[in-house]
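Below: the structure, in structure tokens.
All protein chains but one are shown in place.
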Amino acid sequence: MSHLERIGISLDKDILSRFDALITGQGYPNRSEAIRDLIRRRLSEEELEKPTARAIAGVFLVYDHHSTGLSRKMLELQHHNLLQTVSSLHVHLDHENCLEIIVLKGRVKDISQVSDKLTSLKGVKLSRVNFLALGK
Amino acid sequence: MSHLERIGISLDKDILSRFDALITGQGYPNRSEAIRDLIRRRLSEEELEKPTARAIAGVFLVYDHHSTGLSRKMLELQHHNLLQTVSSLHVHLDHENCLEIIVLKGRVKDISQVSDKLTSLKGVKLSRVNFLALGK
Amino acid sequence: MSHLERIGISLDKDILSRFDALITGQGYPNRSEAIRDLIRRRLSEEELEKPTARAIAGVFLVYDHHSTGLSRKMLELQHHNLLQTVSSLHVHLDHENCLEIIVLKGRVKDISQVSDKLTSLKGVKLSRVNFLALGK
Partner (left out) sequence: MSHLERIGISLDKDILSRFDALITGQGYPNRSEAIRDLIRRRLSEEELEKPTARAIAGVFLVYDHHSTGLSRKMLELQHHNLLQTVSSLHVHLDHENCLEIIVLKGRVKDISQVSDKLTSLKGVKLSRVNFLALGK
């Protein structure tokens, strides 16, 4: 459990009222919570710029499940020796397409390398990778 | 099963050799596959600019699992009447943090609205949303 | 001149010390200034999601200045009747390439439409658009 610290900041009245309107619309209970989220996102972005930062990533792949051999190749790549495949989720989209979300843990550059390989597999139609840095 | 069509394009020799080096490094079996991926990504980006486009999205949430009541609120939001919660995946990160990936299907603007609400829940520390448009 | 308001927020000690380290490295004089920037960026992002929002944009174009007729077509597009071309900047990159930055003022969707046309002109090799929303 970490300790809370209270800080004061000064802001333009106009900026503040626009920010209040935005975060109320989004459902934030108070300003502290909303500003904490902005700060955490900024720290995570900063962290992810280092190729050796440790991160957790979700690789999204939409693929044709008629492609023979794709699943096997995907499994092999997930068992890359520098990465930990935490989990994966399979969604049946329609009679032709599947969505696979693979959660990987490791260094940013190792994850990128594996996700590049996944993306380029024949049969994979769309892909996207989401990185989250958790600090230490 | 859709029909393939063959088209010809002309390219700078220099650009082509740099592109070949890049896609070989990524593991693409050939240029057609790599160019198809660029085109699909472009079409998906274009599609996602329309707020009424139908999409599939993965909402990533890192949250403190000591936050009482968070799971219940997350469940309520997933049962938003305009969206279909396709599936969700829960990963235990460490003794304090969890990762939840929620796969939602619906219109871009409805998904955004719900993911804003999820992001702003007290206890949620980091979040990110990934959209994929699948065309029709 | 707008009025300043002072608000208090509470933050994890750990998050706060990482944030302090980041912003000191970037050169911020104090936390208020850094948090104000995060808030302004968030408001601008939010604003830019509306296609009718008024914005100022910089269109970056790298092009081959041997392409005959390109400059004339670029000028015509800048004189789109729904937009105001505020200014433009021309940089000579090397004996083949030029960079042109065109500053446009108008609604997000009108700017996007014109920048799409600029991007697709024969001879334009790379392009990127930067939007800034200034609120009212």
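Letters A, B and C mark the chains as written, and numbering starts fresh at 1 in each.
In this section, a contact is a pair of C-beta atoms (placed from the backbone, for glycine too) under 8 Å apart; a residue touches a chain by one contact, two chains touch by 3 or more.
The structure presented is a predicted model; accordingly, all values stated were derived computationally and were not measured.
Novice: Report, in label order, the displayed chains that the undisplayed chain touches.
Specialist: The chain that is not shown touches these displayed chains: B, C.
Novice: Who touches the missing chain here, C:7, C:53 or C:121?
Specialist: C:121
Novice: Consider the whole complex, including the chain that is not shown, and state which of C:7, C:53 or C:99 touches that chain.
Specialist: Answering carefully, the residue with contact to the hidden chain is C:99.
Novice: Touching the absent chain: which residues on chain C qualify?
Specialist: Per the touch rule, chain C residues meeting the hidden chain are 23, 25-29, 33-34, 37, 40-41, 44, 56, 58, 60, 62, 86-89, 91, 93, 97, 99, 101, 103, 116-117, 119-122, 124-128, 130, 132, 134.
Novice: Can you list, in ascending order, the chain B residues touching the missing chain?
Specialist: With respect to the unshown chain, the touching residues of chain B are 2-16, 18-19, 22, 31-32, 35-36, 38-40, 42-43, 46, 135.
Assume only the chains that are shown with their structure count from here on.
Novice: Which integer distance in Å separates the CA centroid of chain A from that of chain B?
Specialist: One centre to the other, that is 9 Å.
Novice: In whole angstrom, how far does the Cα centroid of chain B sit from the Cα centroid of chain C?
Specialist: The mean C-alpha positions of chain B and chain C differ by 25 Å.
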